[in-house]
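I have a structure I would like to understand better, so I am pasting it below and will then ask my questions one at a time.
Here the complex is missing a single protein chain, while all its other protein chains stay put.
Note that the chains take the letters A and B in the order they are written out, and that residue 1 is the start of every chain.
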Amino acid sequence: MTGPGAWRMCGKTASAEPIANQNGDKNMQIDLRTVTIEPQRQAFDHLVRRFGDKPASRYQEGTYDIQAAENLHYRPTWAPDQELYDPSITRIAMRDWYDLKDPRQYFYNTYTLTRARQQESAEANFKFIESRGLAGLIPLALRDKALAVLVPLRHVAWGANQNHTFVCGYGYGAAFTQPSIYQALDSLGIAQYLSRIGLMLGGTEALATAKQAWLQDDAWQPLRRYVEDCLVTRDPFELFIAQNIALDGLLYPLVYGAMVDGVWAAEGGSTIALATQFMADWFDETRKWADAVVKVAAAESPANRETLTGWIDHWSARAAEALAPVARLGLGEQAEAVMDERRADLAARLAKAGIKR
Amino acid sequence: MDMKAPEKKLGIKERYRLLTRDLAWEPSYQSPKDIYPYLEYEGIKIHDWDKWEDPFRLTMDAYWKYQGEKERKFYAIIDAHAQNNGHLNITDARYLSALKIFLQAISPAEYAAHKGFARVGREFAGAGTQVACQMQALDELRHAQTQIHALSNYNKYYSGFHAFAETRDRIWYTSVARSFFDDAMSAGPFEFLIAIGFSFEYVLTNLLFVPFMSGAAYNGDMATVTFGFSAQSDEARHMTLGLECIKFMLEQDPDNLPIVQKWIDKWFWRGFRVLGLVSTMMDYMLPKRVMSWREAWEIYGVENGGALFRDLALYGIRPPKGWEDAGKAIDHMSHQFMLAFYQWRFGTAFHTWIPSEEDMNWLSAKYPTTFDKYYRPRWDYIRKAEAEGRPFKNFGLAKLCQCCQLPCVFTEPDDPSILCHRETVYKAETYHFCSDGCQDVFENEPEKYVQAWLPMPQLFQEPLFGDLMAWMDWAHLKDGLDNGEYPGASDQQNFDRWRGLATTNA
Partner (left out) sequence: MSQVFIALQANEETRPIVEAIQTDNPAARVSREPAMIRIEAPGHLVIRRETIEENLGRDFDLQEIHINLITLSGHVDEDDETLTLRWDR
């Protein structure tokens, strides 16, 4: 770094003076005299208490202790037995809810810039497909299969949006709740990409057909029931498990892994992989967060581990049952074998997070 | 299914409908009442959620794209500001009192709004409404964080910022904004939207942001200008949400009108009281002033509010009940606040000062009917006492209004020589108020307001029992550093010294 700005880094000011050499000629030599404007402190008090007397990261500044903690004024009129910020709405107990740190360290800026890059990619993918007429080149049977599986999933994604919004609104502590608002709007984004895929492959009729299937076809009822049962689940941590771990933990590897990137790609469906890239990438990224939360909450106490295990057992069994007919729609005879594999993967993943089943 | 001919390009309205409200469905395994349990108890009747119109039809890809643009610009500017010691560009460090109040009182409100909008973003039954509320929940988190980040650099060099997370919950003046937001959050979803979405975000927000941010620009504070304008562009979407929500409620059922009117009355008054903090920031704390609070009120209150309520008259809405009393208070409130802050300067995590002769001449010119008659004499008295070695200090504690939680320093709307005080006895306890407006709010919902945690009475109870030094410790207020007068404070000395280093040859 050169130029005047260089002299002003780190609060130092510098001066330059001509210095006479032994012949009396004056050449410009830089005599760096610095004067420091000294910082009075390195970070906000609450961050110094947590992390020591050093500069804090933007994630830390934007997350830790920014939720009101005490001396609240009024109880909610919609649930007078609760407080406005209430750790006891859930059965999970944490000495410090801020231990549930997001390993991605997403705050609004880093989250939004990441998604902005991803949406640019997704947009380029859609343009590529449209400009080359690639949708018309997908074998018809595969196209119909993709429509039958992917488009109703836009409603599952809407259900996810509702659930994540709930976790954000009723969970405790910004470390735990912040990622859920990102999940909620990501789910809306995914629902919108799935809708666009439907429009691209089958027009508005495809959306109407998929909605009818969601409401009435046998294949979708167990999953719709699952989603609606989530909508009346009001323990924010239980809902976190039901959505992120039990449902998404199977749904994404099944559909975007086994179907799109696996069997369908081999059948001539690479266009579909292009169109759904956002979803595949999203799952890989967000599972790291979900696993980290489970790991820390489970390690906190035997009681937490027991509660979490109970929820995971219950909701995972239901999710597997609900996804079985969807697996058959997309994979035919291979469905059961693939589901077994995905369930084993999920169990292995959970074991790493400290949940043994 | 055969490949059909490509369909006509979908218009923006239809495309948006397919990408938002068409995602939702009528549940059958669980009842709508169980999924959305809070929609009826306020008495608001909604017959058709599909009638909700979202004017800015932002899909998520567009949201990420445009917000990403804003974010890149914003952080580039505040990074440059920090690297180049931008803090030395402010007119002088008195200006920072405004920023300290902002970080302690307003930024926490952004986080509260984030939580409030997340909740209503789930509890409403209409997908269009929900999406708009969820985007606002995300935006409000952005505001809380961008403010903390922009002001973080000031924390490194100046006092009063370091304990914002504690002063938020413990000090007395922050309780004003905090109780406002707690009130909205503890209300039902429809009232929340009228309180924050409409009253705060539409009627009152410009009074907070636009003059204040212009003030930041006038006083060389690039960081604050940047977050102000960057945040304010989100506000345009929030304002349209607020306006749409009131239209929607009023159009759904005529029975909604009296309920909504009552909420408008309540929230205008509570919001007006919170904005008192802004009036003082504008008139007293900006070394270089853009306009007076009176002038800002004319443009953003009277003119703008006037246009709005003329429009809403079509629905049968009248201007808020306290509008006239508010108008009478405009020429008094900033002075009353500053005199209050100054006399209780032991207990504020920001500095105050006696206005200079030049300051007072500006105030005389801007407030020709009130300043010289009611407030200059008090400042003159204070200055005289100071010069005679007996500085004016008041350790007597402020009686706080049970509703707005401000100290009762206001005068009767029709007689500025009489302190305004109201009282209500409820269940054998006496409650005090600063105004008719606040008393009305209490009397409509006494069971809510008796719960309030009042910071000053609390000081006298356990565990502090009136011990002032213990209170300062507990509130994380560093005596001799964060509080007191600006002249002689370390902020003043440091700023002058550092500015001298950067601009002169010592």
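Basically, a residue touches a chain if its C-beta (ideal position, glycine included) is under 8 Å from a C-beta of that chain, and two chains touch if they have at least 3 such contacts.
Quick caveat, the model's predicted, so the values are computed rather than measured.
K.L.:
Over the full complex, note down every shown chain the hidden chain is touching.
P.N.:
Visible chains that the missing one touches: B.
K.L.:
Sort through B:57, B:399 or B:421 and give me the one touching the missing partner chain.
P.N.:
B:57
K.L.:
Which candidate, B:138, B:151, B:239 or B:452, sits in contact with the chain we can't see?
P.N.:
Residue touching the chain left out of view: B:239.
K.L.:
In the full complex, which of B:113, B:290 or B:363 touches the chain missing from this view?
P.N.:
Only one listed residue reaches the unshown chain, and that is B:290.
K.L.:
Given that one chain is not shown, which residue among B:229, B:248 or B:297 touches it?
P.N.:
Considering all chains, including the one not shown, the answer is B:229.
K.L.:
Would you mind spotting which of B:35, B:80 or B:217 touches the chain that isn't drawn?
P.N.:
Considering all chains, including the one not shown, the answer is B:217.
K.L.:
Which residue from B:85, B:206 or B:279 sits in contact with the chain not drawn here?
P.N.:
Among B:85, B:206 or B:279, only B:206 touches the chain that is not shown.
K.L.:
Which parts of chain B face the unshown chain closely enough to count as touching?
P.N.:
11-13, 55-58, 62, 66, 69-70, 205-206, 209-210, 213-214, 217-218, 225, 229, 232-233, 235-237, 239-240, 243, 290, 303-304, 306-308, 310-311, 314
The working rule: only the chains that are shown with their structure count from here on.
K.L.:
What's the distance between the Cα centroids of chain A and chain B, rounded to whole Å?
P.N.:
31
K.L.:
Residues of chain B touching chain A in their complex?
P.N.:
Interface residues on chain B, with respect to chain A: 1, 3-4, 7, 10, 18-20, 22-30, 34-35, 37-38, 41, 59-61, 63-65, 67-69, 71-72, 75, 83-85, 88, 108, 111-112, 114-115, 118-119, 121-123, 127, 130-131, 134-135, 137-138, 141-142, 144-146, 148-149, 152, 155-159, 161-166, 168-170, 175, 178-179, 182-183, 185-189, 448-449, 451-453, 455, 458, 476, 490, 494, 498, 501-502.
K.L.:
What residues on chain A touch chain B, complex-wise?
P.N.:
Residue list for chain A touching chain B: 5, 8-9, 11, 13, 35, 37, 39-46, 56, 58, 61-62, 65-78, 84-85, 107-109, 112-113, 115-120, 122-123, 136, 140, 144, 147, 154-155, 157-158, 161-162, 165-166, 168-170, 174, 177-178, 181-182, 184-186, 188-189, 191-193, 195-196, 199, 202-205, 207, 211, 214-215, 224-225, 228-229, 231-232.
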